[in-house]
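Note that this complex is displayed minus one protein chain, with the remaining chains in position.
Entry: chain A
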């Protein structure tokens, strides 16, 4: 055996044992640190959700008194049933809306926004990337510039337009202004630019027209991106607050994010925190479901698609 140049490795058999033990100890310590950090992170993020979940199983007065229970109460099922069916008791000033109506509205809005945005962005990005027509770059820059104008900035003119079109208190008025999207167009444009020209040329020789090429080649190749964007846009739509608050006054069209704030009263009556928390838990479920479901999809897409 050649003598090692590393002083730590000199000194025969016993020394190697010592080094092996040191490595084991170091690995154990590293694992321990990792678990502690992760547990802390989970606690910080999960604790509010835990409080909500637990709060939704007690009666209104427990939380009303200022108690913060850490374990489930006895009223879980009845609270959820009442949130789902009636949205709590109506008071003198506010009418209560059942959670299923609000969730249904939110779901409609989020899906329509996500699907609408994806459809429009796909087509506009396709036009900008694969066709050369006069004003192509102008069109692209106009889309690009709207990135700098979020909903909040253009909210007054948009509201005015919606009023003039008579779209106040309609699902159309709720969804359409949120559909125009530069972000998704840009993302699809970047992706389309990576599609090799040879596919376009091969399709031309195969005799596929522009729409055929879009349907048969571009769309299947974009599945991964579409799935990823759907997740992002669904959550974006689901969490919309300001626009629905402005455009919808009819409580039958209320979304759950807005509806929940209206359940918190102005002091006329005791807040039914248990019902509010149950509604909050229900409002969390669809985005979670979308993430969980679509994640499997786009991971699959990522590993199976190759350009």
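Quick note on the criterion: a residue touches a chain if its C-beta (ideal position, glycine included) is under 8 Å from a C-beta of that chain, and two chains touch if they have at least 3 such contacts; residues count from 1.
Here is the rule we go by: contacts and distances are computed from a predicted model.
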| item | value |
| --- | --- |
| Protein name (UniProt record) of the chain left out of view, among "Cytochrome c-type biogenesis protein CcmE", "PRC-barrel domain-containing protein", "Sn-glycerol-3-phosphate ABC transporter ATP-binding protein UgpC" or "protein-glutamate methylesterase" | "Sn-glycerol-3-phosphate ABC transporter ATP-binding protein UgpC" |
| Residue of A:16, A:160 or A:201 touching the missing chain in the full complex | A:201 |
| Residue of A:18, A:212 or A:296 in touch with the missing chain, whole complex considered | A:212 |
| On chain A, residues whose C-beta touches the chain left out of the figure | 196, 198-199, 201-202, 204-208, 212, 216-217, 220-221, 305-307 |
